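Quick one: the structure is below, and I'll ask about it shortly.
Note that one protein chain of the assembly has been removed; the remaining protein chains are unaltered in position.
Naming follows writing order (A, B and C), and every chain is counted from residue 1.
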Amino acid sequence: MSDARSRMVARAAREIAPGMVVNLGIGLPTKVVNHLPADFPVCLHSENGLTGIGPTLPLERADRNLIDAGGAYVSTIPGSAFFDSAVSFALVRSGRLDLTLLGAFEVAQNGDLANWKIPGKFSPGAGGAIELAQKARRVVVMTTHCDRKGNPKLLESCSLPLTAKGRVARIYTDMAVVDVTAQGFALVELAEGISETEIREATGAPLALPQGDIPRF
Amino acid sequence: MSDARSRMVARAAREIAPGMVVNLGIGLPTKVVNHLPADFPVCLHSENGLTGIGPTLPLERADRNLIDAGGAYVSTIPGSAFFDSAVSFALVRSGRLDLTLLGAFEVAQNGDLANWKIPGKFSPGAGGAIELAQKARRVVVMTTHCDRKGNPKLLESCSLPLTAKGRVARIYTDMAVVDVTAQGFALVELAEGISETEIREATGAPLALPQGDIPRF
Amino acid sequence: MKLPDKSIAMEEVVAQIPDGATVLVGGFGVPGTPFALLRELARQGQRDLVLVKNDANEAGMGIDHLIAGGQVRKLIVTHLGLNANAIAAMNEGRMEVEFCAQGILAERIRAGGAGLGAILTDIGIDTELAQGKQVVEMNGRPMLVEPALRGDVALVHAARADCFGNLAYAATARNFNPLMAMAATRVIAETEELLPLGGIDPDAAESPGAFIDHVVKLDAISEEYGIVRR
Partner (left out) sequence: MKLPDKSIAMEEVVAQIPDGATVLVGGFGVPGTPFALLRELARQGQRDLVLVKNDANEAGMGIDHLIAGGQVRKLIVTHLGLNANAIAAMNEGRMEVEFCAQGILAERIRAGGAGLGAILTDIGIDTELAQGKQVVEMNGRPMLVEPALRGDVALVHAARADCFGNLAYAATARNFNPLMAMAATRVIAETEELLPLGGIDPDAAESPGAFIDHVVKLDAISEEYGIVRR
């Protein structure tokens, strides 16, 4: 992982407060757990039917019946629970999920999120993303600031089919931490080595700056 | 129990075919199990969350956590299962309950059933009766033919609030076995010692007689 | 990572229930009724409560203490059969009663716990229970809208709990408890046995602790929980 991505992951880990129930999206978001202290009180949820996700196991020690929603062979910790898919999303929809950390194709300045479909190119289905994005108490995105072609992912409005409308509260990228406010995007922190000009150019919508020095991460 | 009632219960027990899932209403209907062979293959359902109801236990051997819907201390048999109230009525409403045997205040010739409320006198709530009556695959009533004042319970139409409309298939009473047909009540069998005149007088709606000799029970 | 500890003292947790709260209460007859939590609620005397429960217990037991104390403004229930006090309170207008078909009450609570708006069902059509309810046509057939039901508080009884709040139940003491344990803003579980983390097998945790806010260990299993000798 690049240094910028590592710092993004480490910074995003500070979203997790003691006692929370948290769902980490497939891929990079799952890495934030590596930045939590061993005895940190948190309950991780996997939508295939598990609370209390333990460490990922090497294949030779894996349990064939115990995976997370991304298919990784995970483990339990003391107090883990298994349940069916209805109970799993009951937890999501009924307000028991304090936080979800999701990937994104696009995030709009009003908090709209697009992360499941690129018409004509990528349409494998949304899985549980719509419910996570629509119902977690706090929805936070972790993504590269720009796509592979260098185009901004933080936009005035989404062009792709939405996952959820107006639900994203904050975005962690390799370049910045950005809040979604009633007035649009607001810069919270800048990654080391990124200038104001660079972040403005990489962001596809107006970006309010904090007063005084911009904190770094 | 009077002799006539005993014979009614014994006759109603023949409703239960091998392999059925059956719910027996509180009171007299629960007595039909006494007329089944010990190894008869049937699954009894109790709406408080039990399939595979075993014998009622004396208080000194009772389990404080194991009752049937009528509050009797029952037991399990090999293969019993416990579940919550949602699963219990899922079973009832989704067509898994082959038969229910219920009490009645009134049954109409179109199969309407009233068994939960007497306005101004008795209105404790319907409990699970509405779902049992509306959704069991076969709804059978067991009742005295007349009420305590001698008034017929089998009527042209119900005067009391309905439990379910047009769902009763058959009625077992201390005087007769009566089917509900598209043409109304049809006598199937008569209890020993009851005459045609007596049964017609005790029935508040037209009663078709079978051809030939009337079978006795 | 470690799962948080949610164990708490009885008096402290019940004190968090405000006047006017909608309170889901587990139990079907004696089994699964949280008698100790109900006694503490009667002692503390919160008023204007809306209770949701399968039945009204019997005179002198469980929620009857709350009804007798005038603490219950409204009761949502499937039947009052065994409690003449509750029937009298209803008939004399001291307590509002809303009757619900038993399985539909279970589904309404479950829908609340599942974050749904409502269920559509034909149960109760052609009966009094349909009166005043919103009707929706589905494939040409009328269906009743039965709204999801959530509590401000749920009081449930478990046979075993760990300190994260994973719950396991005994026999027919399940009934409404696992449903209510998902369907309130503040879920309070009393438990006969309180185990350390890991004390409940992940395959046996019927109510996942993520739905549970507080766990109270019962000091003793009082007589109310025992066999009823009528």
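Going forward, contacts are C-beta pairs under 8 Å (C-beta built on N, C-alpha and C of every residue); 3 or more make two chains touch, one makes a residue touch a chain.
Quantities reported herein were computed from a predicted structural model and do not represent experimental measurements.
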item	value
Neighbouring displayed chains - absent chain, whole complex	A, B, C
Absent-chain contact - pick from A:E15, A:E106, A:E131 or A:D174	A:E131
Among B:R11, B:K31, B:H45 or B:R170, residue touching the chain not depicted	B:H45
Hidden partner interface residues of subunit B, rising order	18-19, 21, 33, 36, 38-45, 50-52, 54, 76-83, 86-87, 89-96, 135
Residues of subunit A (touch criterion as defined above) contacting the omitted chain	46-50, 59, 62-69, 71, 73, 82-86, 88-90, 92-93, 117, 123-128, 130-131, 134-135, 161-165
Absent-chain interface as seen on subunit C, which is shown	107, 111, 114-122, 134, 136, 138, 141, 143, 145, 147, 168-171, 202-204
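Everything that follows uses one rule, which is that only the chains that are shown with their structure count from here on.
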item	value
Distance-maximising chain from subunit B - centres being C-alpha averages	A
Length of the line joining the C-alpha centres of subunit A and subunit C, rounded to whole Å	35
Averaged-CA centre spacing for the pair subunit C and subunit B, given as whole angstrom	30
Residues of subunit C engaged with two or more neighbouring chains	none
Per-residue multi-chain contacts in subunit A, two or more chains	none
